[in-house]
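For this depiction, one protein chain was excluded, whereas all remaining protein chains were kept in their positions.
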Amino acid sequence: MNKTNSLSFPLAELAERLGATLVGDGEQRVTGLATLSDAGPEEISFLANKAYLKHLATTRAAAVLLHPAHAGESPVGTARLELDNPYLAYAQLSRLFDPLAARDSIGIHASAVVADGTTLGRNVEVGPQAVIEEGVTLGDDVVVGPGSVVGAHSVIGAGSRLHANVTVYHGVVIGERAILHSGCAIGGDGFGFAHDGNGWHKIAQLGGVILGNDVEVGSCSSIDRGALGDTVIGDDVKIDSQVQIAHNVQIGDHSALAGCVGIAGSTRVGRHCMLGGGVGLAGHLTLCDGVQVTGMSLVTNSITQPGVYSSGTGAMNNALWRKNAVRFKQLDDIAKRVARLERDNRS
Amino acid sequence: MNKTNSLSFPLAELAERLGATLVGDGEQRVTGLATLSDAGPEEISFLANKAYLKHLATTRAAAVLLHPAHAGESPVGTARLELDNPYLAYAQLSRLFDPLAARDSIGIHASAVVADGTTLGRNVEVGPQAVIEEGVTLGDDVVVGPGSVVGAHSVIGAGSRLHANVTVYHGVVIGERAILHSGCAIGGDGFGFAHDGNGWHKIAQLGGVILGNDVEVGSCSSIDRGALGDTVIGDDVKIDSQVQIAHNVQIGDHSALAGCVGIAGSTRVGRHCMLGGGVGLAGHLTLCDGVQVTGMSLVTNSITQPGVYSSGTGAMNNALWRKNAVRFKQLDDIAKRVARLERDNRS
Partner (left out) sequence: MNKTNSLSFPLAELAERLGATLVGDGEQRVTGLATLSDAGPEEISFLANKAYLKHLATTRAAAVLLHPAHAGESPVGTARLELDNPYLAYAQLSRLFDPLAARDSIGIHASAVVADGTTLGRNVEVGPQAVIEEGVTLGDDVVVGPGSVVGAHSVIGAGSRLHANVTVYHGVVIGERAILHSGCAIGGDGFGFAHDGNGWHKIAQLGGVILGNDVEVGSCSSIDRGALGDTVIGDDVKIDSQVQIAHNVQIGDHSALAGCVGIAGSTRVGRHCMLGGGVGLAGHLTLCDGVQVTGMSLVTNSITQPGVYSSGTGAMNNALWRKNAVRFKQLDDIAKRVARLERDNRS
């Protein structure tokens, strides 16, 4: 699809949109965005990381976004859009070139099933085979992709996009400008059972899920509904693919969760937190604002100080690992023997 | 949806259903269920954990489920339903207030595709855009949610509910009262390939999947079909979201698997086992009955004794962790040096 779009912008317009200082021909048009090494003569590129400085001198790009400090290093004849935060400008520019953003609404597809008693805003799109159950409210410009299902009495805020085959259960509230990717499920039952000594009795999950504004949820991720009370995801929370968020979890504004994160029930994550890929948080914890946890770490205690936290051990050659891993089972014994040696030496 | 339900029960009826001793006005009606701190004057609450005793004295709930031992600590004027296992009673009560349970069957939706040669029980619901392939049997009161697909010749027992966008492949047998959540896939191919020295040759997965009665499967979980013979999930097994169960795994009755668990091929988990979030079990293992594995542990050997098992290391400050993690690669060396020191001291 990116191959077929016919977007084209003059550099002067881009400079104005980005608040950049243009050095070069403002009437020159660019038709795409690419890395310094891949960009062709009709594309614009950017330098956001000094590691790529080596590619700047040889780029074939028509123009480059960069910090003024690097202006001297760009090729003669390549236009420059100079600004303080080229990575941020790249983000803004990327959305201009997004073919999805340029698509016209198809309205309500003939094959979609929209129940009676729904409230649809202006310019709503409901794709083929999608289902909107009774009592649902879709804000202006909402897009519900093919095969997606929005459960009874749920509310989806203006400008939100559900890609194909997304499921939003009943009684879920989603803010504005959400992006929900395919295969994700918002509002499935939390994992709650009472044991009678012999087996399990289901606890109906009577709460809902509330997503703030500007939330993104990746492919195949799941956010479970609350047992009593709601699971709450703050504003501007970014959730990657294959993430599991259990019932009654709360995630503070502007936090980001990388792929395969799992958060157990009732845990509260602060604002501006970042959880690396595969991180696991046990249940009923509190992480304060500004906590970062590195990939595949397990957190079993609350964290009260901002900072970076880790667990585990990095991969090594299997033969070396086998020798060390078996010693891990003796670690307490080794520690005691060291203490004994110290006592013996002292006496 | 929970906001719009108009369920209401007199306390006397609830006490009778739960086998509780009612202290208070049996004609008083309650319209919902909430925690002690959140409950309003028309709601019922419960005390199942002493950690919440502090909220009992100040609850605004109309009535409280509790153990008789705590009767004296509930507010004067708050009705009491006294019984031995308040948590179990809460589970029972939660299902009374579940709006899904109160929904009428919509029957076969006009947009659903039901193949010829299917066997449908009484009161079956097949939601919008759902697909029931040839030869399928759906028991009485089965609900197949919007967009869900049931593959050819599969059987789904009475009272089971597939939420929206569930996939059941061909040749799968599901017991009674199953609950399958959105995005889950039951019966995809197991991961089986033969290598010819150059590349992979697919092994068709000719077995099926059998789920017992009262099984729940969370959102976006997958249970693969057997290579030869079936993958078998026992009765009353509870599976959370984002769980992967490989081909020919067997899970014993009443076991519970928390979110993000992964079980490799042909492993057998006993009855009444509990696997914490993110636990991984290697293939071809046997775990006996009554095994508990704590979160994110890796099990690479069979377990023959009931009990609690763990692996890994909890998260710590990253600076401390870096120092310790690098030492892990020296652990065998450290152990040998300690032994040498002991020998030297002895000699």
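The letters A and B name the chains in turn, as written, and every chain counts its residues from 1.
Please note the rule applied: a contact is a pair of C-beta atoms (placed from the backbone, for glycine too) under 8 Å apart; a residue touches a chain by one contact, two chains touch by 3 or more.
Nothing here was measured: the structure is a model prediction, and the numbers come from that model.
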The one of A:54, A:122, A:284 or A:322 in touch with the missing chain is A:322
Tell me which of A:77, A:197 or A:314 is the one touching the absent chain. A:314
Just to verify: which one of B:59, B:160, B:222 or B:255 makes contact with the chain not shown? B:222
Considering the complete complex, identify which of A:10, A:26, A:128 or A:290 is in touch with the unshown chain. A:128
Among A:219, A:248, A:266 or A:292, contact with the omitted chain is made only by A:219
For chain A, which residues touch the unseen chain? 1-4, 32-35, 38, 85, 87-88, 90-92, 94-95, 97-101, 109, 111, 127-129, 145-147, 163-165, 179, 181-183, 214, 216, 218-220, 236, 238, 240-242, 253-254, 256, 258-260, 277-278, 295-296, 312-318, 321-322, 325, 328-332, 334-335, 338, 341-342, 345
Which positions on chain B touch the chain that was left off? 111, 113, 129-131, 133, 135, 147, 149, 151-153, 165, 167, 169-171, 183-185, 188-189, 191-196, 198-208, 220-222, 224, 227-229, 242, 244, 246, 260, 262, 264, 280, 282, 293-294, 297-301, 303, 307-314, 316, 320, 323-324, 326-328, 330-331, 334, 337-338, 341, 344-345
